[in-house]
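Moving on to subunit A:
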Amino acid sequence: MNTVEEILDFAIEREQQAADFYTDLAQKVNKPWLKEMLEGFSREEMRHKGKLKSVKKGEKLLSAEQKIQNLKVSDYLVAVEPTENLDFQDALIVAMQREKAAYRLYTDLANNIDDPEMKELFLGLAQEEAKHKLYFEVQYDDQILKHN
Partner candidate 1 sequence: MSLKDLISPFYVWQRAFQKPYTQKRPIEERPGAPRYRGFHINLTEECVGCGSCEAICQNHAIDMVKVEGLEPRNGDSGLRPKFDYGRCCWCALCVDICTARSLRLSNHYAWVTEDPDAFHFIAGTDAMPWNQNSLGYRRDDDYHLLTHDRIEMDALSPEESLKGFDEVMKGYTEEQALLEADRCVECGICVATCPAHMSVPDYIKAVRNKDWEGGLKLLYETNPFSTTCGRICTHRCETDCVLGLQGTPIAIRWLKRAIADRVPAERYAEILNDTFTENGKKVAIVGAGPGGMSAAYYLRKQGYGVTVFEAQAHGGGMLRYGVPSYRLPENQLDKDIDYIRSLGVDVRFNTRVGQDVPFSELMDNHDAIFIATGLSSPMKLRIDGEEHPRVVSGLKILDDVAKGQDPGVGKRVAVIGGGNVAMDAARVSRRVGADVTVLYRRRIEDMPADPEEIHESKAEGCHLVPQAIPVKIKDADDPNQVVIVWGEAEMVSDAKGGRPRPVLQEDRMHEETYDTIVSAIGQGGDYDFMGECLGSIEQKWGKFIPGAYQQTGVSKIFVGGDIANSTADAISAVEDGHHAARGIHRFLSEEGLQ
Partner candidate 2 sequence: MFEPAAPVDLSSGKYLKLWQGPQHPGITGNMSLELTTCGDEVVACKTHVGYLHRGFEKLMERRTFIQNFTIVCRIAVPEPTFNEYLYAAVVEELSGIKAPERAEWIRTFNLELMRLGSYLMWLGGVGAAFGQSTIYQWTVTHRDYILDLFEEMTGARVYHMYIVPGGVRGRLPEGFEDRARKVLDGVERLLMDVEKILFNNVVFKTRTKGLGVITKDMVDPYGITGPNQRAAGFARDVRRDSPYLMYDEVEWDVITGTASDTYERAWVRLQEMHQGIRIMRQVLDRMPTGGPFQTPLPNVLHWEVPKGETYIKAECTRGEYGYYLVTDGSQYVRRVHVRGPSYTHAIALMEKMAVGTNIADIAGLMVSLHTYPPEIER
């Protein structure tokens, strides 16, 4: 990955994979409403993909300075295996942890690169993922931890 194009293509591909992951999982689970929820997640990932595509066409990414809130909701939760017996709490944990992993990936990539333009790009992508993670964390805080 040496050019901005390539990096963006990689990121777009990752979003597509994530969307596919949720679609596949939705096929497997036995609860119809969970299926719907996972399909919703998948649509969310497709939206992210669309966002990156427009970045490729020249739209600005989030600036690295902009601080994305980290609620740290997912940090101490146990890892959850995506199986067909998922419930909605698990599904959200899976989603949060996937976004967190993506955020770490881009942050690591940014740390290991010297080209300032590339660095900026990776950090911007990391910011995007942090935003996605926040989206799911807020869902978790609002729904799962509603009475807590």
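By our rule, a residue touches a chain if its C-beta (ideal position, glycine included) is under 8 Å from a C-beta of that chain, and two chains touch if they have at least 3 such contacts; residues count from 1.
Keep in mind how these were chosen: all candidates are chains of the complex that A comes from, given by their letters.
Note that this is a predicted model, so its numbers are computed, not measured.
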Request  = Spot the contact partner of subunit A in this complex among 1 or 2.
outcome  = 1
Ask   = So in the complex, which bits of subunit A are touching candidate 1?
value = 31-33, 36-37, 69-72, 75-78, 80, 87-90, 93, 138, 141-148
